[in-house]
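A single protein chain has been omitted from the complex, and every remaining protein chain is retained in its original position.
The block that comes next holds chain A.
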Amino acid sequence: MNKINHDQLLALEHPFIKIPVEKLKSSLRTSQKYIEKEIANLTDKVAEISKKSAQGTMDLNQVEAALEAIGTRLSTLKRKLKDSRTDENLYSQRTKVRLQHLQDFTSISTLDSDEFSRWSRVRLNRIVVDYLLREGFRETASLLAKSEHIEDLVDIELFAQSAKVEQALTQQSCAECLQWCKENNSNLKKIKSTLEFSLREQEFIELARERRPQEAIAYAKKHLTPWQETHMKEISHVMGLLAFPPETKCYPYKRLYDKSRWNDLTALFRSNNFALQFFTPEPLLNVTLQAGLAALKTPMCYQPQNRNIYCPVCDPETLGALATDLPLSHHFNSSIVCWISGQIMNEDNLPMALPNGYVYSHSALAEMAKLNNGKITCPRTSAVFDSSQMKKVFIS
């Protein structure tokens, strides 16, 4: 029971490793593209020079100047590459650190070891940082990462760009998000994203709202028609807006004019962005916490007389409230916990029933009897019994 199934738990760490590796891959690709472009240019230049020189249209001085220009350009390229190399090194180093972190985990063997609780604490901090970043608490996230020394285990930078785009969307501007779409065009196609179309739709809707039909039509011609094969129906819908004023009550135009569409766009951008960067769609905190709360939740947690201060779900102010809409845990097997000592009752510490039907562990009752001349006081009913009156209970 207390043994760790490493493979199972490692499987949960997919984003942890995947994110920096993909990031390394993409920054490497960027620099590669850049280099290839520059070199193609360079090859052309050299060919041109040697052609011109052979034809005699270029004298020696010009050749030398041209070669010098090439040399300078190469040096500039090298300098510029340095920046993206810094990026690459950051992510390659980060991957290395994370792999090592997981490697350390595989050497932990039991759930009740100090090493495991240390690992769990780091995991908690990682999960919380992820949550804070998604919720826009970047300052707190950085502070936490710093104070817990887990900067390499979290992805703070990756939220900088998306935060800008999101902010623009909340201020009802599509430009930044469209730019982002352009940068990530090929990957967005891979996940069959409709984000760009939705943004175009929105820009059209705003033109219609401002009653600028000429511009709207021109916009639609330019930006909506490329989507006709897949989105004809939507295009005809939004075109209908030209006939209806923004205050229309007519469905579906009312819905298209609705400002809440901006929130949908933000949500769509977020989910696309997470998918592209291999983040889980929902914060890991929500995923993990819900799993934990559901595993712990019992009907007793909500009965004041059965409250246990050690049980997270029993706190109605915090986690108990969060667990309200989660399913209860399910058990085929009994496990009886002593109300007095909190110990699990089993063959080594038998459950004993008092004459009033209340059951406590043998060790707790024996200790109580020892301190009180053989008398036992039931802590829940205050009834007093003699220790000889307790009776073994068998839980099969």
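One rule holds for everything that comes next: contacts are C-beta pairs under 8 Å (C-beta built on N, C-alpha and C of every residue); 3 or more make two chains touch, one makes a residue touch a chain; residues count from 1.
Here is the rule we go by: contacts and distances are computed from a predicted model.
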item: Omitted chain, identified by the protein name its UniProt record gives, among "Oligosaccharyl transferase subunit OST3/OST6 family", "Nicastrin", "CAAX farnesyltransferase (FTase) subunit beta" or "GID complex catalytic subunit 2"; value: "GID complex catalytic subunit 2"
item: Touch criterion as defined above, residue of A:75, A:170 or A:389 at the omitted chain; value: A:75
item: Given A:248, A:271 or A:290, the one touching the chain that is not displayed; value: A:290
item: Chain not shown: contacting residue from A:248, A:306, A:363 or A:387; value: A:306
